[in-house]
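The structure under discussion appears below in the form of structure tokens.
Every protein chain of the complex appears in place save one, which is left out.
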């Protein structure tokens, strides 16, 4: 039961106090800013969460072997990208063969959701801090869910800002970044100190 | 798109007129007077600095955006007053200047200025300096201490009851003195009786919607009763939670901002209640002793969502309550 508690606790931490976007700026990319509807945001977030979870499952044993090598810092991205790529390839092939309808909706966002700094970032944070397996999986899941919440918030914020008379220089990316920045300011009030990266 | 214009009319607050701003300033002036009474000349000078800097920054903001500055726009004065009244009288001048500049030039004008801002500028300005200089913003002078009017303060500074609560202790101030404002705390937020009077004035003038303060204070009191930080009992918990920090001041001046809050009645209830819950949440688990401004910022981003969802919910409820008769009537038309 301890493992399950650790899992859920870590997921909760990753969603709120160590939110991927607001505290670590992971996943703040063009993909985020171009999401226009809540539905596509939730879909993107779901895909991200699923791939993060599966990738953490693969990366954890890979990390154990990696740590034994002398130059592990140099090989770290290669090994993790390989694991993530494997998950991506498997999902790609399975979906295109067995779930064609779902695949059609998801195929455009699959590359952006997989090679996303939130995903690799979550795995790196968890494994740099030497989490054990339940914590790593929980952190990965929580990162995905936290990213989805944050992305929904930002999507709603963009809809709100479309109705304001923004100055022309601020329309689009700058206003969205400022929006995220102010929310990040508010979230810092919850944490009160800087997070390890 | 017609849907867009309909929502635009709903969201752009038409009532941020000079009347509301004038009422707000009238309500804030007694608090400034009390700050002067307790903390002397420095409090008055800090207030003047805040007002001047906010006004100048606002005019500069208009100019930078390429619009004609509107000298009759008093909203920046209200912002400046709110920012400075949430600070201790011992705060250095540059912090007040920084907070006002941040509030006007980062929180307000990049989003389009008056009526268009998504976040409450005063809350943002205070949050910024609270995070940057927590030692200066969260230590307070004792009332009637001699404070230097200019430069930095050398008098002894103490913690406020909010900090004592955060540590799990019991504030030792007499509740009657707390009501009068005779205890260390933010310049404008300690005078509870004056704040309540100002609230009544604003309600009478219909400048604030009663639903927001009532929901806010009610929810805060409920959370204080259910999850007390004081072991003595529920009444003491509610008393000290409500009287410490800038909770009541925020309930009257910060949370009730018409531009950044929801516009529908149900939305305003939801906003007030969630603001109360979030403030107490930040107080319990947050990194600082006062979480009001951070909570307000997060909820500001959800204001229009609250409007939209409560309208949708009430529509479903009405349809469900009035049954299919009305539906079939509508269908036959």
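In this document, chain identifiers A and B correspond to the written order of the chains, with residue numbering beginning at 1 in each.
Going forward, a residue touches a chain if its C-beta (ideal position, glycine included) is under 8 Å from a C-beta of that chain, and two chains touch if they have at least 3 such contacts.
Rule of thumb we're sticking to: contacts and distances are computed from a predicted model.
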Statement: Taking the list "ABC transmembrane type-1 domain-containing protein", "Bifunctional protein PyrR", "Electron transport complex protein RnfE" or "Alpha-D-ribose 1-methylphosphonate 5-phosphate C-P lyase", the UniProt entry for the undisplayed chain gives the protein name "Electron transport complex protein RnfE"
- request: Go through subunit A and note every residue touching the omitted chain.
  value: 22-30, 33, 73-78, 80-82, 84-85, 88-89, 92, 110-111, 114-117, 120-121, 124-125, 128, 167-175, 177-178, 180-182, 184-185, 188, 194, 196-197
Message: To test your reading of the contact rule: which positions on subunit B touch the chain that is missing from view?
response: 94, 98, 106, 110, 128, 131-133
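As a working rule, only the chains that are shown with their structure count from here on.
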Query: When the C-alpha atoms of subunit A and subunit B are each averaged to a single point, how far apart are the two points in Å?
result: 33
- prompt: subunit B touches which residues of subunit A in the complex?
  reply: 153, 156-157, 159-167, 170, 174-175, 178-179, 182-183, 185-193
- request: Note which residues of subunit B are touching subunit A in the complex, please.
  value: 4, 7-8, 11-12, 65-66, 106-107, 109-113, 116-119, 124, 127-128, 130-131, 282, 285-288, 291, 293-295, 297-298, 301-305
